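Submitted below is the structure of interest, expressed as structure tokens.
Note that one protein chain of the assembly has been removed; the remaining protein chains are unaltered in position.
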Amino acid sequence: MDHPARTPERQAFYDRIAPGNLAPLWEQLHSLVTPAPVPRAEPAIWHYRDVRPFLMQSGHLISAQEATRRVLMLMNPGLGGQASITGSLFAGLQLIMPGEVAPAHRHTQSALRFVIEGRGAYTAVDGERTTMEPGDFIITPSWTWHDHGNDTQEPVVWLDGLDIQIVNLLNASFAEGYPKDTQPISRPEGDSLARYGNNLLPIDWKPEVKTSPVFNYPYARTREALASLAKNGAPDPYHGHKLRYVNPASGEFAMPTIATFVQVLPAGFASLPYRSTDGTVFVCVEGSGETRVGDTVLRWEERDIFVVPSWVSHTHHAAAESVLFSFSDRVVQEKLGLWREARGNA
Amino acid sequence: MDHPARTPERQAFYDRIAPGNLAPLWEQLHSLVTPAPVPRAEPAIWHYRDVRPFLMQSGHLISAQEATRRVLMLMNPGLGGQASITGSLFAGLQLIMPGEVAPAHRHTQSALRFVIEGRGAYTAVDGERTTMEPGDFIITPSWTWHDHGNDTQEPVVWLDGLDIQIVNLLNASFAEGYPKDTQPISRPEGDSLARYGNNLLPIDWKPEVKTSPVFNYPYARTREALASLAKNGAPDPYHGHKLRYVNPASGEFAMPTIATFVQVLPAGFASLPYRSTDGTVFVCVEGSGETRVGDTVLRWEERDIFVVPSWVSHTHHAAAESVLFSFSDRVVQEKLGLWREARGNA
Amino acid sequence: MDHPARTPERQAFYDRIAPGNLAPLWEQLHSLVTPAPVPRAEPAIWHYRDVRPFLMQSGHLISAQEATRRVLMLMNPGLGGQASITGSLFAGLQLIMPGEVAPAHRHTQSALRFVIEGRGAYTAVDGERTTMEPGDFIITPSWTWHDHGNDTQEPVVWLDGLDIQIVNLLNASFAEGYPKDTQPISRPEGDSLARYGNNLLPIDWKPEVKTSPVFNYPYARTREALASLAKNGAPDPYHGHKLRYVNPASGEFAMPTIATFVQVLPAGFASLPYRSTDGTVFVCVEGSGETRVGDTVLRWEERDIFVVPSWVSHTHHAAAESVLFSFSDRVVQEKLGLWREARGNA
Partner (left out) sequence: MDHPARTPERQAFYDRIAPGNLAPLWEQLHSLVTPAPVPRAEPAIWHYRDVRPFLMQSGHLISAQEATRRVLMLMNPGLGGQASITGSLFAGLQLIMPGEVAPAHRHTQSALRFVIEGRGAYTAVDGERTTMEPGDFIITPSWTWHDHGNDTQEPVVWLDGLDIQIVNLLNASFAEGYPKDTQPISRPEGDSLARYGNNLLPIDWKPEVKTSPVFNYPYARTREALASLAKNGAPDPYHGHKLRYVNPASGEFAMPTIATFVQVLPAGFASLPYRSTDGTVFVCVEGSGETRVGDTVLRWEERDIFVVPSWVSHTHHAAAESVLFSFSDRVVQEKLGLWREARGNA
């Protein structure tokens, strides 16, 4: 797909057709349809020890109430100021100070919350509050009322992941505020997990949406599953022991637009080169190590967040036994028939 | 979701965190998560009588061989030079002159071809050639070798629709050229339609992809189905008699990333106001009339192409009995749980 | 799984527990859980030239009205008087004389009709009448009102296939008569085929049942598809050119309880040995030949009906180019994870 020469005659033609909202494809074909992914997103890491002071400063700069959501966005340096950590996904760190409430609203964007620091804040979804512990993976589904609050004495921080660019590409954003700061509570805490999260489902219940009815996947249970796997067999050479969070009503990913994963890497484990078309955001939940992404080395420890762009080969090296949470748009790519992976140096 | 004031203290903070690839969400929340879709795409129309002369000029300006694909892109005037007709979809008019070949290649982008002018050119897909007649809807699926040729004495023009922006948002573009201009032919013409297109499927065949195995939906059969519907009952007040093209292996849309439709509007029919979140490209196949999109009136006749952006209320008014082909990203939005529609003035 | 000895002590025990509705599994295990299928159904054939005189006699013996359905059941000789042609399926030949009506009713049993003789009778389903031509495959879905009539001057005969034994095993039979002999007609003939049968579906239609919305698969179109296949390539060594009828809304079999197929065997074609767990009923639509089922040779010509039991190896030998329609419970077995096949002498 060579680029045809732009002769003066051709340029004159391009100028002539432009007012008619026409342009020659052959001038752009090579950049629109590339031989392989050319992600503008770059490998990058946010060390929590560096970001935390800024977060705490933001806690004094603006209230959760005024900000609606007091979030520092993680801006991928390759994306030129676009509010994204990968080409399609948003990530940010949200802070709620003691006594604060992030007021109830809903929007068509789906969000995940992955708790980084502090225990005991809550997220309310659809009439049920869940207490947030470090490592918990919490979903606020598309078009569902949700609010957050912190009744503890400590600041609470979590990672937000949203499908903002996907929804915007499709021009499908809707949002509205709730008349009050918090929504009424109609179900006891833990009801969703009891009802949907034990390989049992209510006899007459049919899912109406594509998002998991379990909206808090507690780290305690996840960690126990990972520990069993690590004890029971050898790690996969590319992934260690890696699981994906699923919607128990379908076996699909937990969210329709964001795929989420968790993996444990044994101490000293070094993965073989791997790449896939879903640019991925990782959080180090436990342990420490480094991830080599192309020529870049990202050294991570607990609470650090880093990103591996689409189709860049990378390896993980765990200094200590490490747990990584991650998310990407793989679920979207699989639905559209676009997702690819390659193992080794292929 | 009011915009918090940007005090000097806050601005200083924003400047301080920027080098760490951090930025405040609350400054952008209102534009990232909008109360309703705010498409940048505008209603627009391309009259074929205006575009055709440019197309024919392009036929002398560059060969299909040199251009790879000789396509004039339909550039939505609201999208500032982005190669798109809606926020997510590409459209262009492709010309093949007598004796030319558009050389074989494949890419992960899916493409539809809707024949506008000329009969008898061919598209080859996966070892089978299909002859292209006006009104035929032809698919070149993701990652499938395809080439086009024109062995007739007349220029042939069709509309291309592709999912370029979707694939690019996901950083999932792969493409390669075939070693020769045309691929070898291994199956007789019509084999796919005979094998998959008659409410019968080969006994041991399992689909491996999400795209329809029928790759030419001939207008002759489609028109006959529309005629029966028009004869058999009253039109839907919003759509007239409207059908969607389906993949007979699944009943889903014919393509995994682009939804395609065809509808007949009786002479004199005026539809009631309707809007949906999938910005839609229409082609007038037969008849004439106008579509009112918000305050804009688009008057169309045969072979004209026009676009209705996401979530803008519109009505169709058919002067003569009219057939409209259309395509949008509805299939993607449905898979992601994002698609909405509203009837009447709601 | 040897059979344990039945000692007097054991027999005494069996007698003692019997009044408590208890019995020893080990006495029956070998017959309940067999190493391979042990079908009681036998290979059998009904030559139409032999059956037709009886059918015509029945036309004078009882009216369609009095009989509700004037059907001669095809009784598999191995099944001891059970109204079945295979272990799970019913087959019968239905006659409607000129001027007669088989009155409207509905039942949870699904039925297929395959037209054997006479053209121009009708089946009405859900408000639409379809004219029945030889070779047409017609469905009267579960719990749908249906009636049949013959306004021609000739007797009309078709094969009925029903899932009676399946419904009865599950104790799920419901039936009721319609207050009148014929149901009211609300849609023109051909409406369902036009609406659902052309790789297009109505934009807002969602299937509510698992049965195909196309209820007549006309032989003319089916035959044309078979002819293309036969012209386009070599036959499968086990099946010739074999297709399955599908529900265009899902790509599944056309009926949820009965799988239907059609195949063309070239003149002189001899298939290799094949067996599967779905006992199958065949109808010779065109041509002549024989099918060897184990040690039995079934010689068939047009309109003959024959049955191959579960898991018996068989081969087809076509004297002339032949078309075979067939049906079985394969769709049920596939849904339950039970279906198996073996090719060659395995």
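For reference, chains read A, B and C in written order, and residue numbers begin at 1 within each chain.
Throughout what follows, contacts are C-beta pairs under 8 Å (C-beta built on N, C-alpha and C of every residue); 3 or more make two chains touch, one makes a residue touch a chain.
No experiment lies behind these values; they were computed from the predicted model shown.
Engineer: Which displayed chains does the hidden chain touch?
Structural biologist: A, C
Engineer: So which of A:165, A:222, A:257 or A:280 would be touching the chain we can't see?
Structural biologist: A:222
Engineer: Among the options A:197, A:279, A:309 or A:337, which residue touches the chain absent from this view?
Structural biologist: Only one listed residue reaches the unshown chain, and that is A:197.
Engineer: Check the options C:46, C:137 or C:300 and report the residue that touches the missing chain.
Structural biologist: Selected residue, touching the omitted chain: C:46.
Engineer: So which bits of chain A touch the chain we can't see?
Structural biologist: Here the touching residues of chain A are 187-188, 190-191, 194-195, 197-204, 207, 212, 214, 217, 221-222, 224-225, 228-229, 231-233, 236, 239, 242-251, 254, 261-263.
Engineer: When the complex is taken as a whole, what residues of chain C touch the one chain not shown?
Structural biologist: Within chain C, the residues touching the omitted chain are 1, 4, 9-10, 13, 16-17, 20-26, 28-29, 32-39, 41, 44, 46, 50-51, 54, 57-58, 61-62, 66-77, 81, 83, 86-88, 90, 92, 105, 107-109, 142, 163-177, 209-211, 256-257, 277-279, 309-311, 329, 332-333, 335-340.
By definition in this document, only the chains that are shown with their structure count from here on.
Engineer: Quick one: which chains contact chain B and chain C both?
Structural biologist: none
Engineer: Upon optimal superposition of chain A on chain C over Cα atoms, what rotation angle is obtained, reported to the nearest 5 degrees?
Structural biologist: That pair's rotation angle lands at 180 degrees.
Engineer: Suppose each chain is reduced to the average of its Cα coordinates; what separation in Å results between chain B and chain C?
Structural biologist: 42
Engineer: So how far apart, in whole Å, are chain A and chain C when each is placed at the average of its C-alpha atoms?
Structural biologist: Computed from C-alpha means, the inter-chain centre distance equals 52 Å.
Engineer: Taking each chain's centre as the mean of its CA atoms, how far is chain A from chain B in angstrom?
Structural biologist: 30
Engineer: So which bits of chain B are touching at least two other chains?
Structural biologist: Nothing qualifies.
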